[in-house]
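All protein chains but one are shown at their positions in the complex.
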Amino acid sequence: MKAKFLVPLAIFLALAGFLGYGLTLNPSVVPSPLIGKPAPEFRLAKLDAPDERFGVEDMRGEVWLLNVWASWCVSCRAEHPYLVELARSGGVPVIGLNYKDESDAALKWLRDHGNPYVATVTDNDGRVGIEYGVYGTPETFLIDRDGVIRYKHVGPINRDTVRKVLMPMIAELSSAG
Amino acid sequence: MKPRSKRLLLLGSAGALLIGAVALVLTAFQQNLVFFHTPSEVAEGKAPQERAFRIGGLVEEGSIMREDDGYTVRFAITDTAHVIPVTYRGSLPAMFQEGKGAVVQGILGEDGLFRATELLAKHDENYMPVEAQFALDQAHKAQQTVQY
């Protein structure tokens, strides 16, 4: 007779199991299908010099970060100081992909808040963003010397991301080969 | 009535109710589940005919067109690998825009045209519907297995 009082508990635990599993299915924790794959090629106009073009090819042989950002994006604003800090430390070149933005607003934004980017390319219509499977801004990709994506970070990076995730991986990739 | 038989009757009716409810739920599921397919799956003929399902992806740039009657809209939905033409009658939701994620529900015609009865767009511009994102991810995976 006592067993029937355990039924609600059993039902709940089964439910909780599914919910827990459901969390792992969350799109932002599922590793991007792009990881371990070559970074999609692009040749886009530079933000500060629209006549010049810049692409993945130009970074071959270097370990670098591709940061997707926009001037309308508040979270980008939040991660910006860490990018500036990272760029100043000289550990890794950062390329900006200015996503669905207006060039004037983007240039003003860089003037106001500092420019951590070695180069920024404009992806005004978001085409390249689609190729990279961008959910929203900001997103950051770590790309190795052979142009292969090694890591993808969705959302703003912070000091912890830089120290505990990005720096160790960058160090490892730079020393390898 | 004896307590024993009363108890049996109570348990019996509770059991009958439960079985009835389960049967109801199962039939309702069977008739009303809407499956989700990516544009690639539709292009490969994996999607059902004559049964409603959903397609998620991006509304292709420059594809939204209104026909002369003013009600019918034609557009295409893509996961960047395959493109599915869609028609819909009525007003587009405010957040339904070219180049943005969307999910459409409807029936696939034999002519390969998807007749949508419902359009869903996320109410926030930063994020796209999860189903649409899923379709894009799947297409990326597929393309990479082919290319590399």
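Letters A and B mark the chains as written, and numbering starts fresh at 1 in each.
By our rule, a residue touches a chain if its C-beta (ideal position, glycine included) is under 8 Å from a C-beta of that chain, and two chains touch if they have at least 3 such contacts.
Here is the rule we use: contacts and distances are computed from a predicted model.
Trainee: The complex lacks one chain in this depiction; which UniProt name from "PTS sugar transporter subunit IIB", "Molybdopterin-dependent oxidoreductase", "Phosphate transport system permease protein" or "Heme lyase CcmF/NrfE family subunit" does that chain carry?
Mentor: Spelling it out: the chain absent from the display is recorded in UniProt as "Heme lyase CcmF/NrfE family subunit".
Trainee: Could you tell me which of the visible chains the hidden chain touches?
Mentor: Taken over the complete structure, the missing chain's partners among displayed chains are A, B.
Trainee: Which residue numbers on chain A touch the omitted chain?
Mentor: 1-2, 5-6, 8-9, 12-13, 15-16, 18-23, 25-29, 72, 74-75, 77-78, 81, 113
Trainee: In the complete complex, the non-displayed chain touches which residues of chain B?
Mentor: Per the touch rule, chain B residues meeting the hidden chain are 1, 6, 9-10, 14, 17-18, 21, 24-25, 27-29, 31-36, 54, 66, 70-71, 89-92, 94-95, 105, 120, 122-127, 129-131, 134.
Simple rule for what comes next: only the chains that are shown with their structure count from here on.
Trainee: Cα centroid separation between chain A and chain B, in whole Å?
Mentor: 29
Trainee: Touching chain B in the complex: which residues of chain A?
Mentor: Per the stated touch rule, the residues are 27, 30, 32-34, 37-38, 73, 125-126, 130-131, 133, 135-137.
Trainee: Write out the stretch or stretches of chain B touching chain A in their complex.
Mentor: Within the complex, chain B contacts chain A at residues 58, 61, 80, 99, 126-128, 130, 133-134, 136-137, 140-141, 144, 148.
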